[in-house]
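Complex shown without one protein chain; remaining protein chains in place.
On to subunit A.
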């Protein structure tokens, strides 16, 4: 973020992504794939997630080889590509959106490299900043390869969010945590994205390992219900990230209108769940309210 933008933004924090997490603690981060099933529908869905209580929204720019995604998001990406979603269409959608939640783009490195000219990250980052995005998440770009993108993001006021896996430990963990901007995306379990029935034990271990770092931590991979959000916030997360469960709603709704209503309700459920987790940390265990039934 530029100094000028910072001063306009009243910022106690360096970035609006970090501010969105810290000021709305415990935060809800939602993800959907842009263009699934069309960019027009995505606009309505994002606005529904915003109304439902999302504090940050990740928009997937589809790439044909999504190696970090499970079947749900891969299917969404296939639908979006079949609908003809392009980077330019994506950026136009972002320009059209009016949300309170800052927006991040989640995509694979080749999409960033190929935008504008061959094998250069800058045109993508400049266009992302111009369109109003606040940050970038790249599932196949480890910290070791990220210098060119990080420099471009720094120059354009965008956060580059890094993923922390259950296998990230020791010096690598220190090094990555020192480079994180916005928040650390904590991967709850090994494997790919996808809604799961339970919160993984690896989540608790990861959050315990990260507790000494003063960086906002949001947990994703497998989160689908309000009670997951509660458990994750109780375990020490500053936010929860939900994607596949929202895609399931989109793909199973009979009409786009149904999906809009269900997405707004799901976001509200997840946000309430996260708040319960925060409340229970400050309340005597004996007096905790019963969990809300899904």
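Before moving on, here are some points about what is shown:
We take it that contacts are C-beta pairs under 8 Å (C-beta built on N, C-alpha and C of every residue); 3 or more make two chains touch, one makes a residue touch a chain; residues count from 1.
Here, contacts and distances are computed from a predicted model.
According to its UniProt record, the chain left out of view corresponds to "Tryptophan synthase beta chain" among "glycine dehydrogenase (aminomethyl-transferring)", "Trk system potassium transporter TrkA", "Tryptophan synthase beta chain" or "CRISPR-associated protein CXXC-CXXC domain-containing protein". Of the options A:152, A:165, A:250 or A:263, the residue whose C-beta touches the omitted chain is A:165. Only one of the listed residues, A:65, A:205 or A:258, touches the absent chain: A:65. Listed by residue number, the positions of subunit A touching the unshown chain are 63-68, 70, 74, 78, 81, 86-87, 108-115, 118-119, 139-142, 144-145, 162-169, 172, 176, 187, 190-192.
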